[in-house]
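Missing here is one protein chain; the remaining ones are kept as they sit in the complex.
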Amino acid sequence: MKQGYRRGIVHTNIQLATDVYEMKLMPHGDNNRDTSLRIEDRLGFQGNPGQFYMLRGWQLDPLLARPISICNISNGMVTFLYEVVGKGTRMMSELKAGDTLELLGPLGTGFDLELGGRLALISGGAGMAPLIYLKNRLENDMDFYCGFQSEPYYIDEIEKGVDNIYITTEDGSAGHRGFVTELFTPERYDTVITCGPTPMMKEIVKICGKHDIPVYMSMESHMACGIGTCLGCTVETTSGILRVCREGPVQLGKEVVFDD
Amino acid sequence: MKQGYRRGIVHTNIQLATDVYEMKLMPHGDNNRDTSLRIEDRLGFQGNPGQFYMLRGWQLDPLLARPISICNISNGMVTFLYEVVGKGTRMMSELKAGDTLELLGPLGTGFDLELGGRLALISGGAGMAPLIYLKNRLENDMDFYCGFQSEPYYIDEIEKGVDNIYITTEDGSAGHRGFVTELFTPERYDTVITCGPTPMMKEIVKICGKHDIPVYMSMESHMACGIGTCLGCTVETTSGILRVCREGPVQLGKEVVFDD
Amino acid sequence: MIDMRIQICGVEFKNPVIAASGTFGFGRENAEYFPLSKLGGISSKGLTLNKKDGNRGTRIYETASGIMNSIGLQNPGIDGFIKDELPFMEKQDTIILANVGGSTLDEYIVSVDKLNDTNIDMIELNISCPNVKEGGMAFGIKAKTAYEVVAAVREICRKPLIVKLSPNAENMMEMAESCAKAGADGLSLVNTFNALAIDIYSRKPVFNNITAGLSGPCIKPIALRMVYEVSKAVDIPIIGLGGIMDHEDAIEFIMAGAHCIQVGTANFIEPTISMDIVDGIAKFMKDEGIKSLDEIRGVI
Partner (left out) sequence: MIDMRIQICGVEFKNPVIAASGTFGFGRENAEYFPLSKLGGISSKGLTLNKKDGNRGTRIYETASGIMNSIGLQNPGIDGFIKDELPFMEKQDTIILANVGGSTLDEYIVSVDKLNDTNIDMIELNISCPNVKEGGMAFGIKAKTAYEVVAAVREICRKPLIVKLSPNAENMMEMAESCAKAGADGLSLVNTFNALAIDIYSRKPVFNNITAGLSGPCIKPIALRMVYEVSKAVDIPIIGLGGIMDHEDAIEFIMAGAHCIQVGTANFIEPTISMDIVDGIAKFMKDEGIKSLDEIRGVI
């Protein structure tokens, strides 16, 4: 049996840039004392790159939890990287060390970890989160393209273990001025992996399509349940309607039917 | 113009006994910088004994703020003494130093501060709060009768400036075993002032009625607005329907028509 | 300066924000917090021909994102209003709506007749208070019954006549059409939803009257849908309300088709909120380059 929502304790919650935060969570002591739990649930957070947790750092307002990708797991401590875009993420940003929140996960289907060859990881903003965890778990040759609106952040973490890092900013405040899609050269890679705003990912799928290079993307969707029962998070694919929270969030780009 | 809800910062929030807390609040810096405010609002919390604040230590869940009496004000810092009885007070108890909350007040009509003669102050549980502030502001001869369910608390604060203190506990864990009404001898006083559970206050009004001694009571009621517009907090009196939040919470006991 | 003026039923409001009946008294208390002249208008606490003490027992109960109330139209009566409250309201430089309830057709007529000769700007006929027989909710359920009372009041009413609809009506669109046909100059909707709460430990309803009226942000999505449907069904102006907490909610009601909006329960959450909503609408119009609310009314 999986566990329902469990408690985590904020270890650190650090602002990295305007509206961007890194939060590290420890498993709550109660879980460790509860001997009815499996040993791995007692010891720490679990999950593979591309998987996510539903987080709730509040009671019932807002009513729903929010999906956040695993950005790293180390010694049972999970790292989340998130951008404040609305009420829920704002409330997350106000949590202090020692505060508790509720988590459900790991959820969803993550990345294929057996990918061979040379990889390009392409992120837009906080979309870097699942890609960071992915690269931390892979030994492949990899380049990381990260696009920011303005000030870049988390570069130290992105750099670790990658061959080249390419930075773009929309306002030109660092690196190349413009979009990641302008820098990126698909021919050099065997597989492309991306996470970021849908228009960016759509563009990447288009570019790579021309060169027949497979693109895996981690999709965004507003979620209610996170486990596959509400059918609120669906996306149309060439093989039917899929649930982003269950069959996704990772999908082969060419199979996704983008809305217009 | 009065101010709407303003922010306060938790200075301390200390547990005094099972489910009983003392919280001290400082005015929020924003208020001090806002030069459109009157100087006294910038400098600190205001209010007279018997007045209260509406408190909200959360966003909109629960929707309504909660009325809490002023237990003391000193150097612009306000002290509240409260008992955890439900969701709102539980959330208050979880606030830590540095957290902010929203306050509206001071509200209501407090005690007459020109009372002469010898006074009896009679409290049940956290009902001591307004009586503590009252006695801190008076020079009269006073005895304080305080009833508790079990372990007494805050005795140091109650003692200050009173002639005698009488403690009762329902379970006999300290002082007289039983109810305050059993210890109390009305003939010795010119005026009686009480705050606590309604049955207790009703009994005191009855006892004092026999000796024709005036009783002022601070009434309880569930409140929505706190300012007199919702008509949710009313009480029936010999001079008509009154609003506990506006004409009260202090009322002359013999004028109150108690529900049965 | 942003122009938020709006003219309905021959009355000019300086902005579309009206304090809702029963949540703002007669303005005295909130006037301590902001100048009432900031508001488009104020709807008085519901008035009955004779003074009423209101209901006993629990009067307000909190629910998820809402409150239930059973105040029972505690009010000073029409004469008391005219003598003790209206003089204060008249001085506030804002539009005054007299909210009128009644238990019989006669009572409505006598009340409205008394108000004809005062300085109030509009009548808001409450055929929808669920908490007392006198609130007139019986009139607010079936379109045919509503037609009768509105037509009769219309006949003697010399003020612009707004009819306040109950969301408990069997069919909101028929109800609205009926009231328009009977001569209403405008409609306001919604009043509170009939609702129930039980104290499971005492095994009794929380309220003496068993049911009570639900209001607040919880009802907003339903109220908004009703305003949208009614605005399609009739040509007379609509005042939308139900759970409005901020200027974004207010704009939603306007985009759904409302001319004005009312702020109810939110006044209990923050005494200055009605004024804050006025300012928020002005800012929204500025940011979005909207010159007049006509541009966005019913735009969806």
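Each chain carries a letter (A, B and C) given by its place in the written order, and its residues are counted from 1.
Just so we're on the same page, a residue touches a chain if its C-beta (ideal position, glycine included) is under 8 Å from a C-beta of that chain, and two chains touch if they have at least 3 such contacts.
The shown structure was predicted, so the numbers you read here are calculated from the model rather than taken from an experiment.
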Task: Chain not shown, its touching partners among those shown - done: A, C
Open item on the list: Touch as defined at the start, partner being the missing chain; which of B:61, B:190 or B:203 qualifies?
Closed with: B:61
Task: Contact with the hidden chain (one of A:138, A:193 or A:225) - done: A:225
Open item on the list: One chain isn't shown here. Among A:73, A:104 or A:158, which residue touches it?
Closed with: A:104
Open item on the list: From the list C:53, C:117, C:170 or C:294, pick the residue that touches the absent chain.
Closed with: C:170
Open item on the list: Under the stated touch rule, tell me which residues of subunit C contact the chain that is not displayed.
Closed with: 63-66, 68, 170-171, 193-198, 200-201, 203-205, 210-211, 214, 216-222, 224-225, 228, 243, 245, 248, 251-252, 255-256, 284, 288, 296, 299-300
Task: Positions on subunit A where the hidden chain makes contact - done: 1-5, 60-65, 104, 222-225, 227-234, 236, 240-241, 246, 259
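Rule of thumb we're sticking to: only the chains that are shown with their structure count from here on.
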Open item on the list: Just to be sure I understand the contacts, which chains border both subunit B and subunit A?
Closed with: none
TODO: Could you grab the centroid distance between subunit A and subunit B? Build each centroid from C-alpha atoms only and quote it in angstrom.
DONE: 50
Task: Centre-of-Cα separation between subunit C and subunit B, whole angstrom - done: 35
Open item on the list: For subunit A versus subunit C, what separation do you get between their C-alpha means, in angstrom?
Closed with: 47
- [ ] Please list all residues of subunit B that touch 2 or more other chains.
- [x] 60-61
Open item on the list: Counting only residues that touch at least two other chains, what does the list for subunit C look like?
Closed with: 64-65
